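What follows is an incomplete set of chains from the complex, kept in their original frame.
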Amino acid sequence: MDYNVIVIGGGPGGYTAAIRASELGARVALVEENSLGGTCLNRGCIPTKVYAHAASIINEIKKAGQFGIAAQYTLDVNKLRAKKEKVIERLVGGVGYLMRAYDVDVIKGKAKFLDRNTIQVDRKYTAEKFIIATGSKTLFPPVPGIDLPGVMTSDRALELERVPERVAIIGAGIIGLEFANIYSSLGSQVAVIEMLPEMLPMVDRDIAGILQSALEDRGIELHLNSRVEKIEEGPIVVFTKGGNTERLECDAVLVAVGRVANVNGVEVLKLQMEGKGIKVDDFMRTNIDNIYAVGDVTGGIQLAHVAAYQGIIAAHNAVGEKRKADMKVVPSCVYTEPEIAWVGLNETLARKKYGDIKVGTFTYSASGRALTMGEDYGLIKMIAEAKYNQIVGMEVIGRDATEIIHEGVLAIKEEFTAEEIAETIHAHPTISECIKEACEDILGLPINKVRTSNNL
Amino acid sequence: EEENNQEKFVKATPLARKIAKENNVDLSLIAGTGPGGRITEEDVRKYMENRINVKKESPAAVE
């Protein structure tokens, strides 16, 4: 055999698996037909965050007047796009450097399985174990006119040739909302069209409601319960909402209704599927025992950190260990303004699972740190089952949500009760100290707020 | 609650500790399955189930 392990796909799932397998002593190759770093670095997490940061600078400038700072700005999209390219280049270069440092052979090209131990790329390569990490691609809904000029996927939108005057975004999922925030901050008039009756159905309504008002306050139109019927030349998005047909004229349409597993080159293996993804067990093993699959291609939670985690699990198992994936505690982040992050169970799910629960809250409007930054809207919720006060969920909306959520991540993963957080000294003034306050609220003993009577 | 000896450092999650205390379970008798061998709630519950089984049935039936 040429290798102990061959990884197919160089996104966060694949390159992480390759590095870990190498660290554990395996001879490893990684096949990538495109650019190292996958969707995440080239067309996903990273470019969207560069634009989101530009958006946040602009919003900070707009709000700076309250601090006596009167500022004017002009935006050069070409420079902004160049910055995005530079960041991508640096990170993709970094992955290449790591491949060399960890002695992973990078094979350029599209891999196709010939049998359970052989793939064809430029030539045949054999390995004892394979890890499939071929990711996902944009889903195109079967809507007439979806292929008209002016209709884009996120890949195309990230090219950001110009800031369109009016953008319609189809889908209010994480990607749709992040683009809504970006376009609107850069100056577009944005409308979001969502089929479901609510935005972000996985978080509680109080949290989603704050985001909804924040976006609407910034002039973003939200059409919920709205079904896109077709796109006409213009482009014009035609959708039905409460029985009425509406027509939305715009300069660009972004389709962000979801992504599907990118299963390719594996036909000969006849792998067992689950939905549209490759079926795997807790050890990231497919039904063929020397073949693992990780990340978006499994059709599970489509997040880079999930792909990377699964890559690590698969690497350990591919070299002969037996490590089980623990997918109970996975944080989700939305990089809008305000940011949203959550982990574990929301109130509804927690009540369903535990019956009796306690919810502790703290608002940014009572946080010294938030007020010093002029951020007076934001909310932290800690959710505990009522018997031991075990923390089972956390939701945050507000500045730094995507960082401070990790206190909840650790707490749930390590089976903390509210007491542990309440009795831990948190630095003042920080947003994180509000997490402690919310836990004290669960215990009926908050300091900087009146007690939530349900918890007494 | 406080560990009197660094060497006897028993790694257990806070919830595992609470449940062990409530049920008079000696944590040092349990093998942890969490990260780095930390004892989890599930470990304590499994241990307690086995302990109950031990009382009801013959010790050999436990394994």
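Note that the chains take the letters A and B in the order they are written out, and that residue 1 is the start of every chain.
Here is the rule we use: a contact is a pair of C-beta atoms (placed from the backbone, for glycine too) under 8 Å apart; a residue touches a chain by one contact, two chains touch by 3 or more.
On a predicted model such as this, the values are computed, not experimentally measured, just so you know.
Engineer: With only one chain per type on show, what's the overall stoichiometry?
Structural biologist: Stoichiometry of the whole assembly: A x2, B x1.
In the analysis below, only the chains that are shown with their structure count from here on.
Engineer: Round to the nearest whole Å and give the separation of the Cα centres of chain A and chain B.
Structural biologist: 37
Engineer: Taking the complex as given, what residues does chain A use to touch chain B?
Structural biologist: 388, 390, 414-417, 419-420
Engineer: Can you name the residues of chain B that touch chain A in the complex?
Structural biologist: Checking each residue of chain B against chain A gives 13-16, 18-19, 34, 38, 40-41.
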